[in-house]
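One protein chain is absent from this view; the other protein chains keep their places.
Each chain gets a letter, A, B and C, in the order it is written, and its residues are counted from 1.
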Amino acid sequence: MSWFTSSGGPGLLPYLLVGAILFGIGVTGVLSQRNSLMILMSIEIIINAAILTLVAFWRFVRPDQFDAQVFVIIIVTIAAVEMASGLGLVLMVFRQRGNANVDEAKELKQ
Amino acid sequence: MSSGLIEWLIFLSLAMIAIVTAAGMIITMSMYRAGLALMASFVALAGLFILLNADLLAAIQVMMNVGGMLVMVLFMVMMMMDPGGEMMWGMKRDMHMRGPGALSMHMPSGPPPPEEQEGQLDAGAMSDMDVQETEVGGHDMSDMEMGSMTPRQNYTMMVDMAMSTAQLPWAIVLGVVSALLLVILLILTPWPLAGIAPTQDASRVVGELLLSRYMIAFEGAALLILAGIAGAVLLAKRERSRVQTPPETKQRGEQP
Amino acid sequence: MSVFITPLFVVCVLLVGTYFIAVIEQLLRLGLRSIGIALTLPLANAIRLLYQEDLTPRGADFFLFRSAPFIALAVVSLVALVIPLGPTLIAFNPSIGLFYFIVLLSPFVVAITNAAWSQNSKEGLFATFRAAAYLISYEVPIGFAAIGPVMATQSLSTQRIVEVQAGLWFVVWQPLGLAIYLIAALFVSFRHPFDSALAGSELEGGAFAEYSGGRLLLFKIALAALFLLLMAMGVVLFFGGWQGPVLPGPLWFALKTFALSALVLWLAHFFPRLRHDQMLTLSWKILLPASLLNITLVGILTLTIPVGR
Partner (left out) sequence: MIGVQVFWLAPLLPLVAFGLLALGLSRSGRLASALAVLAMAGSTIVSVLGLVAAAQGMRATVSLPWLSVGGRSLTLALWLDPLSALIATLVSVIGFIVFVYAASYMAEEPLRGRFFAEFSLFAGSMLTLVLAADLITLFLAWELVGICSYLLIGFWFERDAPPIAATKAFFTTRLADLLLLVGVLLLVGTVGTGRIAPILSAVTGGKIASNLLLFIALLLFAGAAGKSAQVPFQGWLPDAMAGPTPVSAFLHSATMVAAGVFLVARLYPLFLVATPALQIIAWVGVLTSLLGGAAALVETDLKRTLAYSTMSQVGLMFVGLGSGSLLAGVLLLVVQALYKSTLFLAAGAVDRAVEENTTFMYMGGLLRRMPFTAFAFALSAAALAGLPVTLAFPAKDAILAAAWYANISLFSAALVASLLSALYSARAFSLVFLGMPSPTAQNAHEPKHGLLVPILSLALLVPLGLLVNAAVLGHPLSRLLGGTVPDVPMVTGVTLVLAIIGVVIGIGARFIWPRALVWPSLQTIGPIFAGEFGFKVLYRLVSHGGLGAVRIANIVDHALFDTLNSWAIRGLLAFVRACAEIDRTLFDAFAGVVVRVMMTVVRASGRIDLRGFDTTVRDVGQGILTFSQRVRGLQTGRIENYLLFVFMWGVGVLALAVLVALLR
């Protein structure tokens, strides 16, 4: 099976499997964690899974076109921005209520 | 040993590190350790990028994420009262809780036990718990009398220390299901493989692409960073007027 | 076999260089007359530390506390791979060598923060904050200062940067870049005016407060080696690396590196230790605008004078 190996080494599929597993872990983290900082970190895992998939596709499907690397750079940038503004938000929430737990933020209902 | 086999070995070990540390981030008790685990996962991913001939991306991955995670860790230590050392671990051990010490606690299931009418131990003990220090500077839990803890107090403490919400089972189910579905989808889809290896110098080509075809995206990312900085500063800035005026008025009221 | 010999060689060179850095430090402290003492004291210190009892404080994070010195040393030896010692004498020559160098500086700070956090003490916690804050503040100036030579060379490869400087060293027309680079290098290597994360008197050793024996020795070696490597990269970026007449390349390189280290250490003597907030102010309000100015100047010069190409 040529997806599985490429000139002896690991091919496309193993990388994609790693990406899928990381994605699952990230989803679990986002949904289960109580602290909003941990949720942000889990989102980082999801983003990195996506990046790994993108790079794997670049390497095995279109190695002559470097557009995928450009996308990865832009995704990493956007992830950093998301992290910065997320941290700002969490900091503000923390100042207002003394903790940053998501299950204690129930204003949406009231 | 052929080069392919070595490559497989490196791949497997790096993938193992990436997955295990990512999972470790979720299940570890200390947030500092969680941040470090995530960092390790990212570094392992950078190793995978090098295996994929994307050296530039590996370097970028390390640079962006190590710095970012360190800041994250800083925030955690500062805000989430996550002090150094094995404090959580020791606390769990001292309280005779089940499970390995390093792993996080989850929300207790079931309804809370009824509240006691008169507290057997003074109410201050619970809140002072993580502030007490020995003269060495370390945290010491030995003066807590665990046996005297009522079920209700035990319950509230479990709730306070839990790292995950009550929907943890749902989350695990969804994570596993989504990973499985993705795997099925990945196997079912016929990917058009190109049997060649990249030859050009990535940094040069990517730089040229960024400044020609993806100029708009590049500039947009710059704008986004600017907006992000401004937004983060605005959000994180303490509002002077609201914070500082009340004590002043109070003081002024008290002085005469 | 070269896979095993090259790292060994790099580590050996690193250890020897670190020894000389220590000698230079002692010389600056004791004066030139007591050169005999200066030559032997570092070795004696090392042996003393090796025989010291290796303590682990109660409640310290077992894994992180033990692994931190090794992480630091590993990072330093990885960084050393991309330094070109001679025309063909380089362990690893990727096309993004300089970027690789700058990127791998941040894991070193992670090692320091790990060491500081894991020892379960207040001083360590403060050192964690300071070290992490420095990471954010030095990364930008050192990167911008290193961009100057890159703009002139139009390549990120360290070997290529050295080759381009055959005619004219970059220090001649980028003195501002050099100044920024050296200040930021002192920042990165936790050296004297900027060592408040490890401050001896203030935080009782800061990140290394609870370290003793072999681990402390490892940390000290890693710190000195990091300083050496930063000076070596300074020579690569601004002083033409191994380029020089008559003498062989590696010798020229060693001479320049140690001369630069001695000069920087000597100059650093004249400044008092900066408080952490002063360091942040210096980094963000002075070094950052200055490095932007440097980039502008270098850009204009690169476009107008064809020297750099």
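Note that in this section a contact is a pair of C-beta atoms (placed from the backbone, for glycine too) under 8 Å apart; a residue touches a chain by one contact, two chains touch by 3 or more.
Keep in mind the model is a prediction, meaning the values are calculated, not measured.
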item	value
Chains shown that the absent chain touches, full complex	A, B
Option from B:L182, B:V205, B:A221 or B:L235 whose C-beta touches the chain left out	B:L182
Positions on chain B where the hidden chain makes contact	165, 167, 170-171, 174, 177-178, 181-182, 184-185, 188-189, 211-212, 215-216
In chain A, positions touching the absent partner	27, 30-31, 102-103, 105-110
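Operating definition for what follows: only the chains that are shown with their structure count from here on.
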item	value
Averaged-CA centre spacing for the pair chain B and chain A, given as whole angstrom	12
Chain A and chain C: spacing of chain centres that average the CA atoms, whole Å	33
Interchain centroid distance [CA atoms averaged], chain B/chain C, Å	30
Set of chain B residues in contact with two or more other chains	56, 60, 71, 202
Contact set on chain B toward chain A in their complex	2-5, 7-8, 11, 15, 18-19, 22-23, 25-26, 31, 34-35, 38, 41-42, 45, 48-49, 51-54, 56-57, 60-61, 64-65, 68-69, 71-72, 75-76, 79-80, 107, 162-168, 170-172, 174-176, 178-180, 182-183, 186-187, 191-200, 202, 205-206, 209-210, 213-214, 217-218, 221, 224-225, 227-229, 231-236, 238
Of all residues in chain C, those that touch chain B in their complex	57-62, 64, 94-96, 99-100, 102-104, 106-107, 109-110, 113-114, 116-125, 128-129, 132-133, 135-136, 139, 156
Of chain B, residues touching chain C in the complex	32-33, 36, 39, 43, 55-56, 59-60, 62-63, 66-67, 70-71, 73-74, 77-78, 83-87, 90, 136-139, 201-204
